[in-house]
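Below is one structure. I have some questions about it.
For this view, one protein chain was removed and the others were kept in their places.
And now, chain A:
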Amino acid sequence: MARTLTFHIFRYNPQDADDAPHMDTFVLDETESMTLFIALNRIREEQDASLQFDFCCRAGVCGSCAMVVNGRPTLACHTKTADYPAEITLLPLPFFKLVGDLSVDTGTWFREMYQRVESWIHTDIEFDSNEQEARMENDVANAIYELDRCIECGCCVAACGTARMRQDFLGAVALNRIARFIVDPRDKRSDAEYFHIIGNDQGIFGCMGLLACEDVCPKELPLQDQLGYLRRKAALTAIGRKGPKNPQLP
């Protein structure tokens, strides 16, 4: 115990004309059960009140605090300093627009993403408040839930080689979103309609399949299965055959 930690932190405030991107170093005594949430707040409160970073739930469920910790995109709030060497380097997520220091604008990118994939149930059934709910098998509900667990943290996109080369790439997160709606019987879109959105180089054919996305996903979503499934289904849909069943379904 009682280590002294050295943090190397990326600094840049784009709103300050006198500022330029650089690294700052902060030194802190480690305490028991210290997480990056605790460490960064202490640095801000005790050493530099201008340090920008994003935390919200600080419990690993809201997706606010993704950053690159010693080279790897991850959620800072559930990163314990004890699991790291005494020198820790923090960088903002690449790919997203920088707000300042460790803070990036994921909100705008994700909202555009879900507008592009039309991330909502498409149906012409009207809701009737006098009716009992439409029934659904529990297995199906669980399968949807498994794919619904994405917290839009951006780690997968930040780690993705394709996304780094083409800004318009939808990313594993959007492909997973489409897969979520394909397994949902309430969404009446046809296979052709789904593949109109993702059957191109911005979507499923841009993916190089190296799976950095799944490696870094803090929610351990089955991104690999979903990418493979969508690719095969896309090919079969193109030649007019019905695609395979999603591996997530019972």
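As a working rule, contacts are C-beta pairs under 8 Å (C-beta built on N, C-alpha and C of every residue); 3 or more make two chains touch, one makes a residue touch a chain; residues count from 1.
As a working rule, contacts and distances are computed from a predicted model.
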item: Name under which UniProt lists the unshown chain, selected from "Sarcosine oxidase subunit beta", "succinate dehydrogenase", "ABC transporter substrate-binding protein" or "RNA polymerase sigma-70 factor (ECF subfamily)"; value: "succinate dehydrogenase"
item: Residue of A:Thr25, A:Gln115 or A:Ser190 touching the missing chain in the full complex; value: A:Gln115
item: Candidate in contact with the missing chain, chosen from A:Ile9, A:Val99 or A:Val216; value: A:Val99
item: Absent-chain contact - pick from A:Met23, A:Cys57 or A:Met165; value: A:Cys57
item: Missing-partner contacts on chain A, residue numbers; value: 13-16, 31-33, 35, 37-38, 44-45, 48-52, 54-64, 78, 80, 82-83, 99-100, 103, 105-108, 110-111, 114-115, 118-121, 125, 127, 129, 131-138, 141-142, 144-145, 148-149, 151-152, 184, 186-187
